[in-house]
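Before I ask anything, let me first share the structure, which is written out below as structure tokens.
Here the complex is missing one protein chain, while the rest keep their positions.
Note that the chains take the letters A, B, C and D in the order they are written out, and that residue 1 is the start of every chain.
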Amino acid sequence: MLDVENVSLRFGGVKALTDISFHVNENEIFSLIGPNGAGKTSMLNCISGRYRPQEGSITYDGQDLLKRSINDRAAIGIGRTFQNLALFGHMSVIDNILVGQHHLLKNNFVTGMFYWVGGAQKEEEAARADIEDIIDFLEIQHVRNEPAGSLSYGLRKRVELARAIAIKPKLMLLDEPMAGMNLEEKEDMARYIIELNEQYGITVVMIEHDMGVVVDISHRVAVLDFGQKIAEGLPHEVVEDEQVKTAYLGVDDFSLDEEEVG
Amino acid sequence: MKPQIAATGNGLANETILSVNNIEVVFNEVILVLRGLNLKVARGKITALLGTNGAGKSTTLKAITNLLATEDGEVTRGSISYEDDDVTEVGPEALVRKGVFLVMEGRGILQDMTVIENLRLGAYSRPDAKIDEEIEQVFKYFPRLKERTGLAGYLSGGEQQMLAIGRALMAKPKLILMDEPSMGLSPLLVKEVFRIIKRLNKELGISILLVEQNANMALHVADDGYIMENGKIVLDGTAQELMDNEDVKEFYLGGGGERRSFKDIKSYKRRKRWL
Amino acid sequence: MGHVPNPRPAGDFRTSYIDDNRLFKTHFEKYAAIGVVLLLIAVAPFLGAYWITQLILIGIYAIAAIGLNILVGTTGQISLGHGAFFGFGAFASAWLATSFNVPTLVSMPAAALMTTAVGMIFGVPAARIKGLYLAIATLASQFILEDFFARADWFSGGVYGALADRPDIFGYMLDTDLKYFYLVLFWLVISVIGVSNLLRSRDGRALVAVRDHYLSAEVMGVNLTKYRILSFGISSFFAGLAGALFGHYLEYVSVEGFTILLSIQFLAMIIIGGLGSVYGSILGAAFILLLPQFMESATSIMAVAFPAMESGKAYVKQMSIGAAIILFLIFEPEGLVHRWQQIRASWKLFPFSR
Amino acid sequence: QDSVFVGHLVDYTGPTAFVGKHYGPGVSDAINYVNANGGIDGTKIELTQIDYAYKVPEALAAYKAWSSRGMVAMQGWGTADTEALISFVAKDKIPVYSASYSAHLTDPQGSNPATKKPAPYNFFYGPSYSDTCRALAQWAATDAKEKGIENPIFLHAGDNHPYPNAPKEACAAYATELGLTVADPIVVPMKPGDFKAQCLTIKDTGAQYVYMGNLGGSVVSLLKSCGTVGVEANYMGNVWAGDYLTITAAQAENLIFPSSTPFFGQDVPGMALVEKIAAAGEGNGENKPTHHYIRGICSAYYMMDAMKWAKANGGITGENIKAGMYARQDWVPEGLEGVCLPSTWTDKDHRGLMTVAVNQGSYNGGEITIKRISETTLPRRDDWLGL
Partner (left out) sequence: MKWDLLFQLLVNGLIVGMLYGVVAMCFVLIYKSTQVVNFAQGEFLVLGAWVCLALVTQMQLPFFLAFIFTLVFMAIFGIVVQTVILRPLIGEPIISVIMVTIGLSIFMQSLMNWIFGNDAKRFPDVFGTSDVVSIMGLNVEVAYLLSLVLSLVIMAVFFWFFRFTRHGLAMRATAFDQQIAQSLGISVKQTFAMAWAISAMVSGVAGIVIGIVNSVSNSLAFVGIKVFPAVILGGLDSIVGAVVGGIIIGVLENMAEYADGQWLKIGNLYTIAPFYVLIIILMIKPYGLFGTKDIERI
């Protein structure tokens, strides 16, 4: 499904990614984990086109992704959510989600202006019906008409997911979908992701810091540290990896004893 | 309604560094977000404020520090007192000078400035600060910041969070309000951040009001806690009391005793309680 | 921009998605809009020459302002060159009509299309430049176009300007102001409907998305470059159309009419009316057009009371325009339309609003 | 007729206010004076003034409003607006007396094949810009001969704007005819500023005779900047660029400029009336009236004399006023003898006056001296009509 080969990315002197390779199988939930600044978001940005790696190749569905423009990648079925919310704040939730359908709609500024003739109306209404399913699925009916900018953090994350689903993606990139959520909301979000994957057959690449979630729902995990891949494998294997433990996990308890304090 | 501190007894007044009395906050003159909220922060203690998304936690912190004006919000009822003074109307900069410092949600890093410049601005309210010395002090807590010489906007999430806390230290506050300091941090860093919070509290005696989604961690470091929903406090008590509360366990800490797997939630759903 | 909820009155449930996506949010709004248009049609013959002139100019400026609002309000790109595009439309239509004998009714939309092309050319920098840098780049296009008008004798008559005849419809001359008013009203209604439709369909959404968060808009499949430039094109279309109407109304087109001051006036219209609002554009156009005249009368009256002011009349009028803009923005920074919405919102939320 | 309506365009606040503040009151004071003293044989002139700040669209709007109010004649102002209005006033048959002396306004029937647009209803008092410039070129040629300058160079400096442009080509053609070398014209903005760059270019051309098509602040700036970089040339202004105020502001030395009336206070019979008008009206506030003020009076009086004729010959209408302009030859409005020079308009030729007086003005430590250095009457060449 997705093949990342020898990707390297630099910002000036900063090496964000060094020689990263991994591949994601069709219909799996693949998690990227690693300490802050490891290059996880940068990796997603390379896949979705925000960044252009200096070296390496990314292949999706047999196509060379790096040759495609950013907006084109949505059209070929790559959806994504963002680490720091990136909704269209002044648009209503519905409109936000409809933007996801941009590449699926045909009407343009000419037919759009002549709404009633030229099929724009029909198409818009069909799209509207379409996204209603997504709204139901993510349980955001009550905020449909609110401007996205006034929603609370958790709801915004959900709307972002809805917007990405509206793209009708085959591959979904999720950047910390559960950050800033409480347990209950995380549970909801986990449920949505699993359902996306199982019911709709969407392949998911997810970045997440909550190890509980990662271990529970992902099929495979890759670990980045300082721009390098330090481990890859099944979730429970990876968490036992010593290198991963020291770089990322630490000891799994709530004690904050002042070991290092001095 | 003015706070009646005398009535609650002098002893308590001394121990309470901050008290929020029945405040109401309205945005854009029409949206009511806080609906009569009460809470107290004990001097030298860590108080956790937990709650669902959109409950109004961030709004509470901004109301305390009087930062709502830029978002077209205002406190329309109730009062806030800090160290026995009514500070409901006191401007944000005066509050910083009085020793109340907010570490904002999303960290509030000045992205187009360097780490050092960010830290220097932390001490803005203290013109007489010995900046260089104090910055070295902060680097003792956050050694990895020292190596970062570029713009703060290019720091990773964890580093930005440390910078935000470091900047708070530069202000030498008596009370720090923290808005989701662990958000987006790796497990290791989450721990480190909480450890630092605990240390600041212990070593420097700074009182802390901690807003968190990571309820487990928060209640572990906190002395007291509040749970808010829909603009109101619905539950309060010592951290231990809260941790033992069944509902809190269910909704914030995850399961009764055993941690349940996220995979099994699909069918499972129990809905809200306290309201 | 603050958020105002837009709750619908109780009982106004929508039963289908069609309802949810109407041009008019309530029946009242729909009938009010139709009513105003009908009223104007009916009343126009009885208005004096003065008011007809005002209405014509308001209509023309409103069309241009609606166009600018697409660029500024919807796509979030500040333009300080709208006046020049307006001028381009005026010159282009006059040029087509005089040099090629194109019938004026055709030359006007044709001029609008030419302006679209020019707008897109000057919009190319928008693919790379953002925010205030872009604003200043559009300032440059204002000056470059002005210079072009002053120099391109073949096109604009150079600094001497060009004649532009009143249009005729198959031999029927629109020679009186009243007839011309109906033409302007026709185009205004078309523009309002067209733009409102645009804003509720795919490309309109894309424009707003580009404004609100262009990075994520691109990831959602919106071609940034295309929409940034397109938005210049669409906005220029309406500028060109309005310019053409303006030229043939005055029957003479002169470089001096399309200075940076006009561009500023257009900006003032949409800000005072309300950014991003079609109806706001119309209100803003009326405000900016009538303000100087109101001030003129006001200062004349004042001059009677204080004869000392007589010599300063012209200045006081100018000053009061500046002052009105300032005061307006201080006390009503989000525009006339916003005030209306706020009144409406609190009225509908009544027991729960403050 | 109890009263007739006349519109009056003025620029008191725009880029040409520098002289507009003098000419405009000349017109209105004269009309008010006549109104106060019996009007046009009993008919009062209802004068409405609009300060259009030299903007063509504003002028157009004012014209439209006025013509629908039944205006019989208009006192206009600038070249750009007057030329823009040519076909409108012709259609509406409203004579316009402009302060624009553009030669483009002088061919009423388009008898010169080179004329772009015939201007049957346009009049002005004084020699056209082209003719004044020709007279200045003549003076330059003579001056060069006297001084023994080998290859005298002539240059036009002015904005790309109808007013400075008006005489540009015509004058260059005649200067060439006179044996002057004509350098490429230099564009100098109408707004004052630092023109050292332009002056360096002027210096580079080696021009000895610089014709300045602008006025007021721009001329002052040009003189200063060119003085700074050391351009050695004779500066010739057009009629609007030469007055004691410009000379003072620029501290000019030997500024050559034309005039078509005597200066205020000079000893001619008609000056008594001018002084009365100035005393009764606003004059120029505290300032001594300039010759622009006096030209304004002449413009108004020619119009009013033509109205008088019209009243006696079928009533004051635009057409009759026009006819009134043609009724006499070499005429001077009553009471202004020696102030307004004898002028002739015919239905084929609106060049009222062909006589140009050339003056030289200097500022020496606060003292202004202006002396007349020549007076030329140009021939009415057919190929010059309208150009």
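Points to keep in mind about this one:
Criterion: contacts are C-beta pairs under 8 Å (C-beta built on N, C-alpha and C of every residue); 3 or more make two chains touch, one makes a residue touch a chain.
Here the structure is a predicted model, which means the values were calculated and not measured.
When you scan D:T43, D:Q75, D:Q138 or D:T201 for touch with the missing chain, the hit is D:T201. Those residues of chain D that touch the chain absent from the view are 13, 15, 17-18, 160, 184-187, 189, 191-194, 196-198, 200-201, 203-204, 216-217, 220-221, 224, 228-230, 245, 249, 251.
Seen across the whole complex, the unshown chain contacts chain B at 65, 67, 69-72, 91-93, 95-97, 101-102, 104, 108-113, 117, 120-125, 127, 151, 153-154, 167, 171.
Counting over the whole complex, chain C has residues 1, 72, 78, 124-125, 128-133, 135-137, 139-141, 143-144, 147, 151, 215-216, 219, 260, 264, 267-268, 271, 275, 312, 314-319, 321-326, 329-331, 333-334 touching the chain that is not drawn.
We adopt the following convention: only the chains that are shown with their structure count from here on.
When every chain is represented by the mean of its C-alpha atoms, the one lying closest to the mean of all protein C-alpha atoms is C.
For this pair, chain A with chain B, the centres built from the Cα atoms lie 28 Å apart.
As a whole-number value, the distance joining the C-alpha centres of chain B and chain D reads 77 Å. Shared interface positions of chain C, defined as residues touching 2 or more other chains, are 3, 5. Looking at chain D, no residue sits in touch with two or more other chains.
Within the complex, the chain B residues that touch chain A are 27, 31, 50-55, 106, 150, 154-159, 180, 183-191, 194-195, 198-199, 213, 215-217, 220-221, 251-254, 259, 261-263, 265-266.
Only residues 49, 53, 150-151, 159-161, 163, 250-252, 254, 256-257, 314-315, 318 of chain C touch chain D when the two sit together in their complex. Chain C meets chain A in the complex at residues 1, 3, 5-6, 17-18, 20-21, 23, 193-195, 197-198, 200-206, 208-209, 211-213, 215-224, 230, 234, 276.
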